[in-house]
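Only one protein chain is missing; all other protein chains are in place.
For chain A:
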Amino acid sequence: MTDDVSPANAPESAPSAQGSRALGILKLLTEFQIGPILALIAIIFCFALLDVALGNGGFATLRNLRVVTHQAALIGMPALGMTMIIIAGGIDLSAGTALTLSCTALAVAFRDYTVPVEQSGAVMGIVGALSLCLVIGVLCGLLNGIIISLTEMVPFIVTLGTMTIFLGLGQIWASESTVYPGPGHLPIWLENLCYTGKRGTDYFIPGLPIPGSVLLTIVLAIIVAALMRYTVLGRNIVAVGSNPQTARLCGINVPLTTVLVYAIAGIFVAFGALLYFGNVKNGNPSDGTGLELQIIAAVVLGGGSLSGGRGSVLGTLVGALIIKVIDNGCTMLSIPNTYTHIMIGVIIIVAVLIDGLRNGKPKWLFR
């Protein structure tokens, strides 16, 4: 019986064994967020080529590298908090407007509650302004977390609500206009926080031309990555995101963990506001609308799963870079903004598809 079956069977089994080997290699390649990194490299490569061929050669320059990484930091910073939220199985649509609300707070503080830096008491004012920004960011996060935990409503709905609440609050605070800080009120480090120019002395580490925003984001990213990996809180967040019922059975305080995650994410929203303020040097509460989508896209591009339990800090930073490289490259090539939108959308879908391939999805492809 076995004998007359095997020959007929042999041609069937050979391709399937090959298929699984190919799948194995694919898996290996996409492990450890290599997927998004490869995507980033490919995109950079494409733009560099196109730029040499069609553009003015401004893309692959050190200066442009500083600009792009700085722009990615503007998204990457709040995306660090979003990564934690998404790993915990949540989402925060209010991140964009919470960010500009905090930014507006900073601008108002630098207009009304500080004095020019050379006067006495300037340091107190600056510390006060920064604290105000931080407190607003954390309060926004706390509010989200508490509403979600107490009402057990879906985070999507709750933060959709708070998104417009924060926008409205900011507009009231700013009297529906843009808030500019008082002349000479900004300390020199804040003036230079987002500097990407040629003067080496204006950088955080004089002589080392890395924008302050990038340095700050990298430092905080390392802290978040360590927090997620090495702390009990981090592991509890993963547990809550993968299966809240199991987490509860294991004695993890799920509502408290949720509130903590949103509050901590608020810290990064506040830091994001600081970078944003350093960039534009004013506060406009309506700047933040739509920003949340870029932040979420960065996390998802980096391997974050909207069903919770999965996400990576490194991936998120790469995700932010991908978005901004496309943005920047298109500008360099004078491609109209409209096309940039389409491209970013396509990249998001393709990148997440590539991520799915690692898990054998879509199923029909692996049959």
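FYI, contacts are C-beta pairs under 8 Å (C-beta built on N, C-alpha and C of every residue); 3 or more make two chains touch, one makes a residue touch a chain; residues count from 1.
By our rule, contacts and distances are computed from a predicted model.
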(message) There's a gap in the complex where one chain should be. From "Serine/threonine-protein kinase RsbT", "4Fe-4S ferredoxin-type domain-containing protein", "Ribose import ATP-binding protein RbsA" or "ABC transporter", what does UniProt name that chain?
(response) "Ribose import ATP-binding protein RbsA"
(message) From the list A:64, A:178 or A:243, pick the residue that touches the absent chain.
(response) A:243
(request) Based on the whole complex, identify which of A:45, A:189, A:230 or A:339 touches the chain you can't see. (result) A:230
(request) Using the touch rule from the top, list residues of chain A that touch the missing partner. (result) 1-2, 5-6, 8-9, 12-13, 16-17, 20, 24, 229-236, 238-239, 242-243, 245-253, 309-310, 367
